[in-house]
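In this view, the complex is presented without one of its protein chains, the others remaining in place.
Think of it as A, B and C in the order they're written, each chain with its own count starting at 1.
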């Protein structure tokens, strides 16, 4: 059995553990940001969960890198994997890839093409929006002159940003908050654009089918 | 005659009554929100209309559920019906489905494909925008520091939200108002995107036809 | 010669006069709004130009209505003509129709399909944006608490509205200004969407062609 096969086997085996680790990471980050009076014991516990899950992501990336025949090519073509390993809050972006692997095991997809694109782009937007809300709330709430006073404000901001409405009643003002905002804008504009495009195409197809029958 | 047939017969028979009930519901909600000095008698009357029409929606949903062969499947595939039964202000979303049934009775649609998509998505946006304006005006007008002082403000806000312009001169600040806003943004962005996409495709087709003749 | 033919002949003959009248109408409106210290004589002159050109639009509409075989059908199918007759500032919307008639006389269009859509939708957006800037500047400049202090502010507002950016630093606050804004948003979103869609499609086609050769 050559290396390439072993890497694929690794990816198949580690997949569900990585999904669980991703959810744990997001949960631990959410708890640390959202629960104000965490006792020292719990604080340590959740910080540990964050570190351990992050360590798992790094270990998985290194393992796959070692199991590759052409390591430079792996780094170059799998650049998204490197990004989501360094910034685990962007992990929802790998949903599409996971979907790829899941599809290979099944014969026929259950949903129509547009419905699948909408479901995956929508789910990714939702998770990224949630992660961005947490990050912005974390960075902004104690900044002087902040408009992000509650977590609800941060979620409201994420909604107006993902849909490019941008009221501006709640906006990040710290450098880190603005970098988060810029990433959410750029990634979100593409994902929400994909949802809207698929919906539009699905609607046209549905009306066309009726016209024919 | 089996159950499935009886459900379809029920849906055919109840359709026009439900449309009337939907309009009555929206009217009663609009009157209660917009007319300030309603006498106690009229207040009771319109509250009654709201309750009765809502009751009709629930009764219709339960009737169709009972007439289904596979009830779990009915709940799962007809999830939009459940949502619009619980939140009747979202009823305009069922316009597409009504259109489906109407089409089946007629031989040829009168309008071009894009025109139909634009008409239905546009009409749905309009009704949802009106319902959202009412809800936001209802929730926000007495909030301290509100920017929604008149119903005109609320309509203006709905326009800027549906087109994702988002000036931010009028924005909801209460939690319920913001939930309404988020729903309008997400649903509206898809519907207005469908209108824009259809218009763009219609324009391209119109110019192409000219080039050929 | 029957009526239908006579109407078409009328439309062919009146076209260039109507285009000149449209430009005169926009010019007279612009002069009245933008030149502050107009002498009474010039004021009367330009007001007269406005009234006379508007009268020409009405006369043209009535003439075509009288020359129609089925007058109800004319009103119903040519609803855009009625709207631009009542609100001459929306006249740029008829550019597409004019283009139709011009094309019929020529054999081959000079530009690629997408370029034509972009040119016409872009031109219409530009003219509508200019007309909306004038109308908003006219309605808003003397309103208490206005943000539209100069004509430059109004043009800047029209740009942010047409592209759905919507900063909100300049926004209409009077009812008439907001109606103008809502029309510009809705019409503009569709037109700019058409420009963007055509540009995107043109870019894809250009890159595809390269890949093939």
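In this text, a residue touches a chain if its C-beta (ideal position, glycine included) is under 8 Å from a C-beta of that chain, and two chains touch if they have at least 3 such contacts.
No experiment lies behind these values; they were computed from the predicted model shown.
**Student:** Tell me the shown chains the invisible chain touches, ordered by label.
**Tutor:** A, B, C
**Student:** Per the definition of touch given earlier, which of A:6, A:78 or A:116 contacts the omitted chain?
**Tutor:** Of the candidates A:6, A:78 or A:116, A:116 is in touch with the missing chain.
**Student:** In terms of residues, what is the contact footprint of the unshown chain on chain B?
**Tutor:** 164-168
**Student:** Kindly note down the residues of chain A that lie in touch with the hidden chain.
**Tutor:** 96, 100, 103-104, 108-109, 113-114, 116-117, 120-121, 160-161, 164-168, 171, 173, 175, 178, 181-182, 185-186, 189-190, 193-194, 197-198, 201
**Student:** Determine and list the chain C residues touching the chain excluded from the picture.
**Tutor:** So the residues of chain C touching the missing chain come out as 152, 156, 159-160, 163-169, 192, 195-197, 199-201, 203-204, 206-208, 210-211.
Please note the rule applied: only the chains that are shown with their structure count from here on.
**Student:** Graph of touching chains, which shape: line, ring, star, complete, other?
**Tutor:** It is complete, because no pair of chains fails to touch.
**Student:** Copy of B-C's interface among A-B or A-C, judged by over half the contact pairs being the same?
**Tutor:** Copy of the B-C interface among the listed pairs: A-B.
**Student:** Taking each chain's centre as the mean position of its Cα atoms, how many Å separate chain A from chain B?
**Tutor:** Result: the chain centres lie 31 Å from each other.
**Student:** Please report how many Å separate the Cα centroid of chain A from that of chain C, as a whole number.
**Tutor:** Here chain A and chain C have centroids separated by 44 Å.
**Student:** For chain A, what residues touch not just one other chain but two or more?
**Tutor:** Chain A, residues with two or more chain partners: 164-168.
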